[in-house]
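The complex is shown incomplete by one protein chain, all other protein chains being positioned as in the whole.
Going in written order, the chains are labelled A and B, and every chain counts its residues from 1.
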Amino acid sequence: MYVAVKGGEQAIASAHRWLADRRRGDRERAELEVAQIGDQLRLAVDRVMSEASLYDPELAALAFKQASGDLTEAVFLLRAYRTTLPRLAVSEPLDTAGMRIERRISATYKDIPGGQILGPTYDYTHRLLDFLQLAGAEVPPAETRDDVTDAEPCPQILALLNDEGLVEQAIDDGREPMDITRDPPDYPMGRAARLQMLARGDEGYLLALGYSTQRGYGRNHPFAGEIRQGQVEVEIHVEEWDETICVGEIALSECQMINQFGGSREAAPQFTRGYGLAFGHNERKTMAMALVDRALRAEELGEPISGPAQQAEFVLAHADSVDASGFVSHLKLPHYVDFQSELDLLRRLRREHAARQAELADAHEAVKPPSEES
Amino acid sequence: MDGYNFAYLDEQTKRMIRRALLKAVAIPGYQVPFGGREMPMPYGWGTGGVQLTASILGADDILKVIDQGADDTTNAVSIRHFFQRVAGVETTTATTAANVIQTRHRIPETPLRAGQILVFQVPIPEPLRFIEPSEQETRLMHALEEYGVMHVKLYEDIARYGHIATTYAYPVKVDGRYVMDPSPIPKFDNPKLDGNPALMLFGAGREKRLYAIPPHTRVESLDFEDHPFEIQSWEHACALCGSDHSYLDEVITDDHGGRMFVCSDTDYCQSRRGEVA
Partner (left out) sequence: MAQRERGTKERMERESMDRDAVRAVWPGLADPAHDSQRLFRQILGAMSEPGTLATLAVPAPPQTSPSDALGAALWGVVLTLCDLETRVWVAADLDSPALRQALTFHTGARITDDPASADFALLTHDAFDPEMPFALGSDTYPDRGTTLLVAVERLENDSNEARGDNNSWRLSGPGIADSRLLDIGDSPGCRRLMSRLGANRTSFPQGLDMIFGCGARLAAVPRSTRVTRADAKEVN
């Protein structure tokens, strides 16, 4: 006998308890501390902060823990928290030229003013599993060179090219940029809004799209002009005092891509640029973002739109992992009413199809020459 | 709930949504862009409807939440709990007792009355989206009232199958102007949209659009003279309450092909059984 589903409430409560138990894992082992995650899994924390668009290492680490290491879920947790926060002030534009640098490289020059600084990178590690870590071996402290950590801010390489007029200038038109966290998307979208959407776009998605441009789907001849990572001061202007004050520092990664030149009868040929910026150490994300940013400028620069990465509505509408994972996962919700509608129609169409086939067969029977019957 | 405002959203977000709702009501069937916020449930799980409900709900309201017509499906339970928790409102399963009803995929069988508000959860608000993927293009098509492609699409179905093959999210025209997606309700429910005395609000959170049908508004399902709009019908009556005029769910009862048909609207079915008993 059919019993109406009444277990919904109880099922949800039980599922939550089971989930919490799984998350905690073996009680014989010490529980992970949020501070440990922030300290030892910092790249995961940085990615969560970037895609959630909230700079709070502690809460990002908490989200990562609460999500049992599911990055997409952690991003969602932190983003949902972010929307509940009041907006206390708007910062001054960040000055990445004034960054306290930890890492800074350029692929376009052998040596640069201020020097190339590799910093704490995985780049030249051999990807060999370090079995000593299984045994919990101690790691000796790194030596720090005062001349690196206390160095003066160093100029941006694209600024050096600017002096010669070789690279296009990004000029602040002084207009208030759209705020994608408050205003609904409005296509076609200006570059400021596009960069905001890319900055919190899913890293895997941007990586694939950026990669596709390198393989010919909207090629734009990129050079990694400069990649820098480090600490940048956040300043706000206090009206009451008519003064700008520093409210703290955040870690940022920035990628300035130099791309194929454009020019016209009026404008002299110049390199163009693509830009990537992310919270924390998020180099791969910023490089992919810079490639996609440049690809999305195709229309503005009069280039043919031939690759998926150049189609602004397509790229931007599907970049956000909170949007995407929500809508894909909603297929788990019951759809039986609509399914019933389809079932009903399909059965009807099949009945009608069978009837037509039967009619055809009868007609065929009727006109058959007698000789073929044998 | 401590640490959160009444009905979860902050007052400024509510005002933004309220202003957009007034424009939606003033331009029936037109999709108003709004600054949709992330909610503590995933996009696609009713965030649009939840934001609208949070913006209109008051402490004195009595709220009903249904999914697939039922009050006890998991997502309906989850959304109802959310509002009990963040707004402390009274909830009900009785359609007649509620003044705000949030729904996914159905319109209740019990006729709505003046003063009630029905809030629909909408996944893809743009009725032309599957014909034209670009938002820039569809916006222009609405502006120019250029809906020929929709009729072409429906007619292609007729050419191929002998019927219009859209069975849910069946497009309607509101007050003779805007073609609108009524959300994925079965077309069985479309006639209830026309001239309904209740206010109907539609929220699409991920797509950041909201729209409305005011009470007593003309809502026509698109069709053709030689292929008029028709709704689903069943050979069976509800196995529980005997209704021969409600939308029925097919329930598989064993693994030998046994099945029965019961009302999808659980409140309607239960109240009919109550009356009979």
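Just so it is clear, contacts are C-beta pairs under 8 Å (C-beta built on N, C-alpha and C of every residue); 3 or more make two chains touch, one makes a residue touch a chain.
These figures come from a predicted structure and were not determined experimentally.
Of the options B:Arg18, B:His81 or B:Arg273, the residue whose C-beta touches the omitted chain is B:Arg18. Of the listed residues B:Asp72, B:Glu132 or B:Asp175, the one in contact with the hidden chain in the full complex is B:Asp175. Interface with the hidden chain, as seen from chain B, comprises residues 5-7, 11-12, 14-16, 18-28, 30, 32-33, 55-59, 139-140, 142-144, 175, 177-178, 195, 197, 199, 212-218.
Note that in this section only the chains that are shown with their structure count from here on.
For the pair chain A and chain B, the distance between mean C-alpha positions equals 32 Å. If you check the complex, the residues on chain A that touch chain B are 2, 4-6, 8-9, 11-12, 76, 79-80, 82-84, 86, 181-188, 313-314, 317, 322-323, 325-330, 333-338, 340-345, 348-349, 352. Against chain A, the residues of chain B that register as touching in their complex are 4, 8, 10, 33-40, 42-45, 47, 67-70, 72-78, 81, 104-106, 123, 133-136, 161-163, 165, 167-169, 184-188, 206, 208-209, 232, 239-240, 247-251, 253, 260, 262, 264, 266.
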